[in-house]
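Shown here: the complex without one of its protein chains, the others still in place.
The block that comes next holds subunit A.
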Amino acid sequence: MKKRKPNDLVLQTVTKVVSFLIILFSIRMFFAGHYEPGGGFIGALMTSAALVLLLLAYDAKTLSTILPIDYKIITAIGLVFAIGTGVGGVLFDVPFLTHAYDKFYLPLLGEQTLHSALIFDLGVYLGVIGVTLTIIKTIGESE
């Protein structure tokens, strides 16, 4: 008798909707971190939760087809962002990790205040995503 293929139609259809909601929530958490609860760490954990849901509903091969990324490189890029904001302060003759902000006029968004701590937070975000998914994929794929 032929071995039946697993049929996860409900789980896969729910995942297609819910993973986008989780990623939107994580982006909102990331940008809310300056004035409200949230920040780079929890935003990155939510993004990795969406990717873990994709890993659960599909498989590791499908996720590496959707996102052909080496997560160790993502961690390295995050650390470069975090160190880069620190060194950027030194270039302007102020101590290491001194941050600055200014008002900018963005198209569509109007006048917004941009702070260089956001780039540091982006480094934390990329680092946490890289570490979490490296751990999960390394443990999950060992035969």
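Everything that follows uses one rule, which is that a residue touches a chain if its C-beta (ideal position, glycine included) is under 8 Å from a C-beta of that chain, and two chains touch if they have at least 3 such contacts; residues count from 1.
Note that contacts and distances are computed from a predicted model.
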The complex has one chain missing from view, so what does its UniProt entry call it, picking from "Cytochrome d ubiquinol oxidase subunit II", "1,2-phenylacetyl-CoA epoxidase subunit B", "Pyruvate dehydrogenase E1 component subunit alpha" or "Na(+)/H(+) antiporter subunit F1"?
"Na(+)/H(+) antiporter subunit F1"
Of the residues in subunit A, which ones touch the absent chain?
5-6, 11, 18, 22, 25, 29, 32, 36-38, 42, 46, 49, 52-53, 55-62, 136-137, 140-141, 143
